[in-house]
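Worksheet: the structure to be examined is printed underneath.
For this depiction, one protein chain was excluded, whereas all remaining protein chains were kept in their positions.
Going in written order, the chains are labelled A and B, and every chain counts its residues from 1.
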Amino acid sequence: MSADARLARSPLPVSLVLGGLLSGSILLVALIGPWVAPYGPSQLGTGAPLSGISLAHPFGVDQLGRDVFSRVLHGAWLVLVLSLSGTVLGFLAGGILGLVSGQRGGWFDWLVMRGCEVLISIPILVTALLVVALVDTQTIAPLPLIIGVIGFVYAPRIARMARSAAIEVATRDYVTAARLRGDSGLRIALVEILPNVSGILLVELALRAAYAPVLVASLGFLGFGLSPPTPEWGMIIAENRGLIFITPITVLGPGLMLAVLVVGINLLTEGIARVIGRSVVRTT
Amino acid sequence: MVLLRFILLRLLGGIAMLLAVSALIFFMTEVLPGDVATRILGRNPDPERLAILRATLGIDRPLPLRYLEWISGILQGDFGNSLISGQPVTETLGRRVLNSVLLGALALAIYVPLAVLPAIAQAVNRDGPLDQAISALSLAILSIPDFLLATLVLIGFVVLLPVAPARSIVEASSTWGQALHAMILPAATIALVMATYAMRYLRDSLIEVLQTDYIRMARLNGIPQRVLIWRHAMPNALVPFLNVTALNLTYLFGGVVVIEQVFSFPGFGALMVGALLQLDVPMIQATVLIAAAVYILSNLAVDLATLALNPRLRHVG
Partner (left out) sequence: MTSETTSLLRLDGLGVRIGTQDIVRDIALTLAPGEVLGLVGESGSGKTTIALALLGYRPDGATFLGSVELDSREVLSLPPADLQALRGRRIAYVPQNPTTALNPARRIGALMAEQLAVHGLASDADSLGGALRDVGLVDAPRVLASFPHQLSGGQQQRVVLALATLCAPDILVLDEPTTGLDVTTQAIVIAHLRRLRDERRIAMVYVTHDLDLLAGIATHLAVLYAGRMMESGPAEQVFSAPRHPYTRALLAATPSLRRPDHRPQGLPGTLRRDLVGAGCPFAARCRHALPLCAMTLPATAEVGPGHLTACHVLPADPSTDSDASAPADPAVPGGAPVLIAHGLSVTYLPGGMIRRATPVLALSEANLALHRGEILAVVGESGSGKSTLAKAIAGMIPGHAGHLVLDGAPLAPSITNRTAEQRRKLQFVFQNPDASLNPRRRVGHILADALRAARPSLSLAEKNDAIAAALAEVRLPESHAGRYPDQLSGGERQRVALARALIANPEVLICDEVLSALDVSVQAGILALLAGLCRERNLAILFISHDLSAVRHLAHRVVVLYRGQTLAALSARKLLDSPHHPYVFQLVSASLGLPAKQAAAMPPGPGCPFAPVCPVRVEPKCRHRPPPWSEGIERLRCHHSPDDLANLLTLGH
């Protein structure tokens, strides 16, 4: 039976389709945004400052006379690149560490897990703020720094999850059967364990990917992101926060885009989880 | 006896974790910024002023020694002096922590019913329209970054429906009523964020419990739905709920920074952000350590509460 036929028989969950559409539309914005934006990201005097919603300026005009809509279009790829590469970095580092740790056991496992626990005991945003604030931007450029920070806060959390999933699978009888016939540790990890934890790992990856844009924007919002006038969404929201009582759209516009992205990835997560029959467990 | 030993071990483990975290925070804050003195004085500083600043900051001595001094100071209630104001960190900290604790207590009071009641409604009407509506709503709220959610609340209740002040400032002279009025918006926002997480979690664990044999047996022997939910299902869903609440408590102390910022609430999170922006190292160390301590202690508390609530664990040995 072909994959198409199978898909045709069981309809895709609504959440998967809707999530794909929403996050796909943001991806499209990121790809073509810079070319279709009516103005440049930092172009001044595009309209009357604080002039509110209009056809020419759907997200209004900020204090400096920049078109907020154009800034949002120009910044989309930044948000995606920062959050996705950070997530993948943390996922690879944490996933490998967790699986190896669970597989090896003994003192190595103990040490790795205690280390992870220590790192996890500082809340995600606090750790991220701490590192971004402390590291001298002369040594590391802001862009790789933020990617690195997302990886750094995610890695121990993903490691702990991957390890417990691997250990749970490792006690199943089919793994014992593989041990009894003398299979190597590597073979057991690749053939018996990995395929059975991949579902859990996938859901975890999606879940982390959904929070990453929030993290990036929160850093920008609090003033710890890239340097102005970069059009990163959290920073645009922070710039215009003083205007919420005058032209709320300058905040709500970029906020809406951010929410669409996160809702999209979250729905995608729920959909994936439903397809592979897992439940979504959110942790900090 | 076994139980006592377990609690003791768990406490010791918590203390060891706290020590390890304090060391991590200390070394991160001392090593990551490079030379603090250089950063304060800018590029190409006067070497003489640099040396004097280093001596005043005490950063000319070996790191481990300074850690020991720092930690022994903390044990005596001394977190050092702020680099910016020169005031003892403890003084500022105490006031701000108190504000945040008040805010947190109010938020928790709103959070519990806000999480529990919709979750029960969902579990009882599993996969029905109500369940799906609440699910969609909570997923949407969950997906809105909290600083944005706070801004929306601000716009909604200050601009469109002016019932609350825009700045949630609590003065020493404020009456309880004024303080409550000032805190209601940030507290409600925090409660809403926490409740969406807890609600989804509690819904799932309630559904799981409602499918167990013992619920089915009770149902088929004529126990009414109300009794089933509150006396049979809830006690068993409480432990997972406590676990997610522990995570939320951490959020309360660490993650609320943005919400405090939006409402200009003079709490602990705002203090941390200010210290980070100004590279006020002693203040950073103190605030981050407290955030970590809250995490460790709330996890410890939940472990012990789990023990107290789960008869199976309590009665072993």
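Here is the rule we use: a contact is a pair of C-beta atoms (placed from the backbone, for glycine too) under 8 Å apart; a residue touches a chain by one contact, two chains touch by 3 or more.
Quick caveat: nothing in here was measured; it's all calculated off a predicted structure.
Student: Sort through B:Leu11, B:Ile84, B:Val227 or B:Leu277 and give me the one touching the missing partner chain.
Tutor: B:Val227
Student: Check the options A:Ala48, A:Leu64, A:Ala177 or A:Ile246 and report the residue that touches the missing chain.
Tutor: Counting the whole complex, the residue in contact with the absent chain is A:Ala177.
Student: May I ask you to list the residues on chain B that touch the chain which is not drawn?
Tutor: 2-3, 6, 212-224, 227, 231-232, 235-236, 309-313, 315-317
Student: Which residues does chain A use to touch the chain missing from this display?
Tutor: Considering the whole complex, chain A reaches the absent chain at 172-174, 176-183, 191-192, 195-196.
The rule is simple: only the chains that are shown with their structure count from here on.
Student: Return the distance between the CA-based centres of chain A and chain B, expressed in whole Å.
Tutor: The answer is 22 Å.
Student: Which residues, counting only chain A, touch chain B once they are in their complex?
Tutor: Within the complex, chain A contacts chain B at residues 114, 117-126, 129-131, 133-136, 139, 210, 213-214, 217-218, 221-224, 234, 237, 241, 244-245, 248, 251-252, 255, 258-259, 262-263, 266-267, 270, 279-284.
Student: Show me the residue ranges of chain B that touch chain A in the complex, using the header's touch definition.
Tutor: So the residues of chain B touching chain A come out as 17, 20-21, 24-25, 28-29, 32-34, 39, 139-140, 142-148, 151-152, 154-155, 158-159, 166, 197, 200-201, 204, 247, 250-251, 253-255, 257-258, 261-262, 272-273, 276-277, 279, 284, 288, 291-292, 295-296.
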